[in-house]
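Apart from one protein chain that is not included, each protein chain of the complex appears where it belongs.
Labels A, B, C and D are assigned to the chains in the order they are written; within every chain, residues are numbered from 1.
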Amino acid sequence: MQEEFNEIFIKYHEIITIGVYGTAIGLILIGLYAVLMKKNLVKIVIGLSIMDAGIHLLFVGIGYIQNGTAPIFSPGYENAGERMVDPVPQALVLTAIIIGFAITAVALSLIIRLYKHHHTAKIDQIKSLKW
Amino acid sequence: MTNKKSIPLLKRKSSPGKFIYTFLIMFIIWLGFTTSFEPAELITGVFVSLIIALFTDRIFSCCGMRVLMPHKIIYFIQYFFVFIMALIKANFDVARRVISPDLPINPGIVKFKTKLTNSFARLVLANSITLTPGTLTIDAIGNTFYVHWIDVTSEEPEVAYKEIAESFEKILMKIYED
Amino acid sequence: MTIILTIVFTLMAIGLILSMFRFVKGPRSGDRAMALDTFSIIITAAMVLLAHVFERYIYVDVALIYAVLGFVGVIVIARYIEGAL
Amino acid sequence: MMEILEYIGMALILIGGIFLFLGALGLVRMPDLYTRLQAGTKASTLGAMSTVLGVGLLHPDWILKILIIVIFIGVANPLSSHALARASYRKGVIPFSKNNIDKYKKAVKKQIKNLTS
Partner (left out) sequence: MIFIILLIIMAVLLLAAAVYSIVHRDLLFAVMGTGIVSVVLSLFFYLLQAPDVALTEAAIGIALTTIIFIITIRNTTRDEDEIIDKENEKL
């Protein structure tokens, strides 16, 4: 049964590639729009995290190969070395997710501080440089 | 049992029965997570479960090894079967209501009193009521349950108790209250 | 075998679309949180089914993490709505 | 023996898929939040449980982890719907009711009065 699904994956490989890359680029553009155009700081951070998600999807999509399997050696898969997808982008993305979470946490804590000082979270109403 | 409710969670006493109970549950969960029976992993699991049981037994378990007596295991199995039957009936009920075009519902919130005094038994009862036909527990204040009922047949608390909770509560009384 | 899996995946996809509809439309925050919960439940089931399709045991772990952590977000949202966080 | 298990597993997977779909359909069709919670919780819980158990029957060596997933789904899903219903009622979502049966309103009012005084 796995073979039938693998055949489908091989037959429509171009569509899958275009779909994954298109989704990734769409997510990056949506996030970029939010970062550039929105006034609210929390909305900007949401846009940043969506942009992060798009970049992660792009990286994992680069590492994918036809008819691949996960790069983990387990019983029954000792000799599947040439079928495995590239593990390096996955490791990079794994690190990037954690670091993205840390960046989000720091940004949100700065927003809370800013709100307590200025009583607003909109960037066009924060006029003083020092706080 | 009745004055246990007033004791705060962190000031409950621990006892050897509770310790062994927590240890057993934790070890079974460890076995499920690892799914291997190599000696090294088993020994690690024993140590981890011991440490967890040492610190959390008074919070984790309500009544220790009393629950795992042989005659109560039989009640557990009986409760399981009653619950599964009610769950399947509930799902066909939901399917009937969702598919039929004119939505045969008559919802309302009723209340009834439960005889259970143990808080863990109340939790099990509330979750069971949520998964059985046409009912959803909204809140439990003291020993009064407030239940959203999708097809109210009667507002009286006694009738509601008989229709909703009696079959579960009889078995739960036997497990937790003797 | 394959035809049953195809039917089940189709039903799951329709379920995802329906709960997305409720998420976009839902008049109150409770409806939207319920849609999020249904989303995560359907995706947990789909992940276990895909582990069967790919025939690898490690993939079940991801579904396990979803089943354990999927309701934490909904509980936090509910506490926030209640005003008790 | 294995073939029988396989057939039972496939049947369970099919039933699970149908109930997951019905849960989502109930989420769309029901008139107010509480009935939506009912339909969504019950149908999606049994649907997910039955799908996961079906996969467990197809692969008997996975059964321990599958059982843990089933137990977690069965415990966590009613809890979250219960928390949502309680929070929504306290925020003022009025339940849809033909005969105005609502015993909970008085208790909430009393509790809020106790909290404020």
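As a convention for this text, contacts are C-beta pairs under 8 Å (C-beta built on N, C-alpha and C of every residue); 3 or more make two chains touch, one makes a residue touch a chain.
These numbers come from a predicted model, not from an experiment.
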Legend entry - Chains shown that the absent chain touches, full complex: A, C
Legend entry - chain A, residues in touch with the chain not shown (by the definition above): 5, 8-9, 12, 15-16, 19-20, 22-23, 26-27, 30-31, 33-34, 38-40, 42-43, 45-47, 49-50, 53, 56-57, 60-61, 63-64, 68-72, 85, 90, 93-94, 97-98, 101, 104-105, 108, 111-112, 115-116, 120-122
Inset, instruction - In the full complex, which bits of chain C touch the chain not displayed? Write them out. - result: 6, 9-10, 13, 16-17, 20, 23-24, 28-29, 32-33, 36, 39-40, 43, 46-47, 50, 54, 58-59, 61-62, 65-66, 69-70, 72-73, 76-77, 80, 85
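Keep this in mind: only the chains that are shown with their structure count from here on.
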Legend entry - Chain pair with the higher count of C-beta pairs in contact (C-D, A-C): C-D
Legend entry - Chain centre separation (chain C, chain D; CA means) in Å: 12
Legend entry - Centroid distance [mean C-alpha coordinates] between chain D and chain A, Å: 31
Inset, instruction - Could you tell me which residues belong to chain D and also touch two or more other chains? - result: 23, 25, 37, 45, 62, 65, 68, 79, 81, 85-86
Legend entry - chain A, residues touching no fewer than two other chains: none
Inset, instruction - Under the touch definition given earlier, write down the residues of chain D that touch chain C in their complex. - result: 10, 13-14, 16-18, 20-21, 23-25, 27-28, 33, 36-37, 40, 44-45, 47-48, 51-52, 55, 58-59, 61-62, 65-66, 68-69, 72-73, 76-77, 79-81, 83-88, 90-91, 93
Legend entry - For the chain A and chain C complex, residues of the former touching the latter: 1-2, 4-5, 69-70, 72, 74, 77
Legend entry - chain B partner contacts - residues on chain D that touch it in the complex: 19, 22-23, 25-26, 29-32, 34-35, 37-39, 41-43, 45-46, 62, 64-65, 67-68, 74-75, 78-79, 81-82, 85-86, 89, 95-104, 107, 111
